[in-house]
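Shown here: the complex without one of its protein chains, the others still in place.
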Amino acid sequence: MSIYGENIKLNIFGQSHSAAIGMCLEGVPAGFELDFAELQSFMDRRAPGKSPLSTARKESDVPEFLSGLKENVTCGVPITAIIRNTDVKASDYEEYKTLPRPGHADYTAKIKYNGFQDYSGGGAFSGRMTAPLCLGGGICKLLLEREGIKINSRVLSIGGLTDMKKAEELILKVKAQGDSVGGVIECTAENIPAGLGGPLFDGMESRISSAAFAIPGVKGIEFGAGAKCAEMLGSENNDDFTITDGNIVTLTNNCGGVLGGITNSMPLVFRLYIKPTPSIAKKQRSVDLSSMEEKSISVHGRHDPCIVPRALPCAEAVAALAVYDALLGRKKEIL
Amino acid sequence: MSIYGENIKLNIFGQSHSAAIGMCLEGVPAGFELDFAELQSFMDRRAPGKSPLSTARKESDVPEFLSGLKENVTCGVPITAIIRNTDVKASDYEEYKTLPRPGHADYTAKIKYNGFQDYSGGGAFSGRMTAPLCLGGGICKLLLEREGIKINSRVLSIGGLTDMKKAEELILKVKAQGDSVGGVIECTAENIPAGLGGPLFDGMESRISSAAFAIPGVKGIEFGAGAKCAEMLGSENNDDFTITDGNIVTLTNNCGGVLGGITNSMPLVFRLYIKPTPSIAKKQRSVDLSSMEEKSISVHGRHDPCIVPRALPCAEAVAALAVYDALLGRKKEIL
Amino acid sequence: MSIYGENIKLNIFGQSHSAAIGMCLEGVPAGFELDFAELQSFMDRRAPGKSPLSTARKESDVPEFLSGLKENVTCGVPITAIIRNTDVKASDYEEYKTLPRPGHADYTAKIKYNGFQDYSGGGAFSGRMTAPLCLGGGICKLLLEREGIKINSRVLSIGGLTDMKKAEELILKVKAQGDSVGGVIECTAENIPAGLGGPLFDGMESRISSAAFAIPGVKGIEFGAGAKCAEMLGSENNDDFTITDGNIVTLTNNCGGVLGGITNSMPLVFRLYIKPTPSIAKKQRSVDLSSMEEKSISVHGRHDPCIVPRALPCAEAVAALAVYDALLGRKKEIL
Partner (left out) sequence: MSIYGENIKLNIFGQSHSAAIGMCLEGVPAGFELDFAELQSFMDRRAPGKSPLSTARKESDVPEFLSGLKENVTCGVPITAIIRNTDVKASDYEEYKTLPRPGHADYTAKIKYNGFQDYSGGGAFSGRMTAPLCLGGGICKLLLEREGIKINSRVLSIGGLTDMKKAEELILKVKAQGDSVGGVIECTAENIPAGLGGPLFDGMESRISSAAFAIPGVKGIEFGAGAKCAEMLGSENNDDFTITDGNIVTLTNNCGGVLGGITNSMPLVFRLYIKPTPSIAKKQRSVDLSSMEEKSISVHGRHDPCIVPRALPCAEAVAALAVYDALLGRKKEIL
């Protein structure tokens, strides 16, 4: 389903070329004054068209709020906001209806929707759908800031390069070649209280990962030391407890702030592994679905050679959704 | 919540030292004859006490079915089965109530449950809770086999070693040292129809990861080429389409059988990164929660030096749950 | 939550005086051509301002579809539609922020939302919220018609009068007196296949009633013989089976088409008991919430003296939602 959360419910809707995309967020308590300027500056980090590193598609990504507010303050009922799709060129995509682009959802969507998929601009699979994700997550991020919880993210590497100047050169180079490149994002949530999450499917890793894989292009996630744990000894990986300023903390944070699915008050840390943008001008092989013949394909149009920088607010949105949802859940656990 | 699934609902309950652990699985259609012998042999792969590589705790893990069957055939209502906890030594754990074991949920559970956690044997955070997970997942695995879908898994590496003879030696060595070691599992689901899953939170990666992180010790998950995607070019990572035997397939499977969250009929492939068992005899640092003084801790008892081999059926259970749930969901999508 | 359904998910949002009201309906299979004209004529039955019997508030209730369609055909992703709130007079309601209207949610909303409720026009408690309910239910009604299932409703009585000419006179009389009156609606769904619903909370009565009480003013619901059952003998109430045209039917339909929560192929019949419109010009007693002093109140503005006729499509919408949701669920029950 397109709905996330247990205590909040985030409903995302729209397609790349439908009249609008948007979200409906339920569960935010009444009385929260929404800082539109701060929310917009969060949204703007995701918006395209601002640098030679990203797509030229121009989208203002300014939401219109339809419900849930009374004079800019939440009134306790679902918050709905939409973003109109304006800079739309449907003709760009007519070809992909029968000639699926490698690495895209063209083929799988056609099967799932029995040929009735909205293929324009990738439909509901467009990266553009991360705008309402950021909108819902951005509201949660503001709610968390009110509680003193800070969520941040950074690019760790692009195409394997951790030096960001070299990474930028790489992006421009692959762009010139009609190619693209992937990368890694690290996201942290600091000042989280201990006790959020739970065992089994209730764990923070389950909650975060199920939201994180909603970001198109994410192919892996790890928490704390993550994949490296698998090469470590227990004596290396376990985080010893100690006391600092009267608080129980751990000396290391290999667990990424989560033990048994529950936050331990150390920074919650996760990393997302993002694949290269599938839309590339380089010639690839595909199959014409009407003639069932092999055919070469070269994807033109306005695409990011690397979506990783623009995915930073998405990672933060996902973290904010999961943490805020767990934080609301925590309130029910006191007898 | 302890409930997984959208079309099936798997409810897992119990604690390591409660009267029983168990599961309730709703949504399995009526008329399916349950092959108890096959299910038990699946369960037995998870059960401990069978090799020097695993814990000496003896648990038969033979479920008693309480509901949902009529003469061994599903009758359409929830299937409930329990496993009695018999080989229980509560006194083993009294100490950890106030002295949390590093790498365990002792501390976080205490916070979450306001001091009323069931600390014996790790309570609801025990690895033992994977028995009902395997029970529910095992039933789904049998249901999938009926559809021709095969789920398999294997250990890729232990402590970084891919040679399994050397890995076995490593496990015995760290065991002798009172230490433990982690590893990597790869799980595949073959012969899956295209069209399962969906965009956003409905994607197969979201569905699988949210179940996979319910397995204690999993700290990372990746699909297909996974983390390596982040170092690849689009032209390397995209899976070109071709036709084989009249079917549309891809030449490579970097996407792990999932595009846009939806299966494409190629093998679904994911890897789990599992941390070393946190219970180690080696001395570690902890904090006495009553006196709030630092104290050393050495965890004795019956523990696996490496849980990776026993986690194989858990990975398969998780895959089976997610795939079967998506398969049921697919039935609703035909007008 | 504002979300209904298990296999469809209907999300309703908006307030009487917010920018728009609307709904997001997920789970409708791809490939269904939406008959906008038929949907609009269903919506129009609910719309006000068309007769001296209803409120003078003019609302066109023409939805704008934002997502989920590709050239008027469902494409498998959430269908979102909004209706702008245009004929809005916020000042009408300023007084009720502190002086709650008897029979309305003014007081309870204030408590629930900690004083931040959107009080204008009744906010999220406005009868206007039944427009998106009818929109979502209306789509389901069209989907059911495609399967040959017909949903109808009629007014059984107004203020106890079953003669509809006398009832109309009563409405005009109470309107002139600044008063209002309630009534009873009967709704039937015919040509339903046997086998929809299930035991316990899965029953058709549970599914229908939980949706029906979302219609403001509904204070009772009954199925088949309903309340009369409580005065009957088993031998009178039980519906004997017989065979007609090779089909198993019942001679009577005291069960209202539902046995054990499951449809038996006889017409599904339920009745809704609707209270008189709480907005009346007649003087009533209230309490000023700021001064905590008793105060009289007389509610002016544009109100229906009797909402029962306009509630007919709401009853049908509720039936359609519940039946279509159950029908989709049925598809998963075949092994």
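First chain written, first letter: the chains are A, B and C, and each begins at residue 1.
Throughout what follows, a contact is a pair of C-beta atoms (placed from the backbone, for glycine too) under 8 Å apart; a residue touches a chain by one contact, two chains touch by 3 or more.
Keep in mind it's a predicted model, so treat the numbers as computed, not measured.
The omitted chain makes contact with just one of the residues C:I8, C:I83, C:A131 or C:V174: C:V174. Touching the chain that is not shown, out of C:A30, C:I274 or C:A319: C:I274 (per the contact rule at the top). Of C:I8, C:L39, C:I83 or C:A105, it is C:A105 that touches the chain left out of the display. Although one chain is not displayed, its contacts with chain B can still be listed: residues 1-3, 9, 11-15, 18-22, 24, 26-27, 29-31, 64-70, 73-78, 80, 82, 112-118, 120, 123-124. Residue-level contact of chain A with the missing chain is found at 7, 27, 29-32, 76-77, 199, 328-329, 331-335. Looking at chain C, the residues touching the absent chain are 1-4, 6, 12, 100, 102-105, 107-109, 111-114, 124-125, 129, 133, 157, 159-160, 174, 179-184, 194-203, 205-207, 209-214, 216, 218-227, 229-243, 246, 248, 250-251, 254-256, 259-264, 273-280, 282, 284-287, 289, 292, 294, 330, 333-335.
Here is the rule we use: only the chains that are shown with their structure count from here on.
Chain centre most remote from that of chain C: B (centre = mean of CA atoms). Superposition on CA atoms relates chain B and chain C by a rotation of 180 degrees, given as a multiple of 5.
Here the spacing of chain A and chain B, counted between their Cα centres, is 25 Å. Here the CA centre of chain B is 44 Å from the CA centre of chain C.
For this pair, chain A with chain C, the centres built from the Cα atoms lie 37 Å apart. For chain B, residues touching at least two other chains, in rising order: 199, 333-335.
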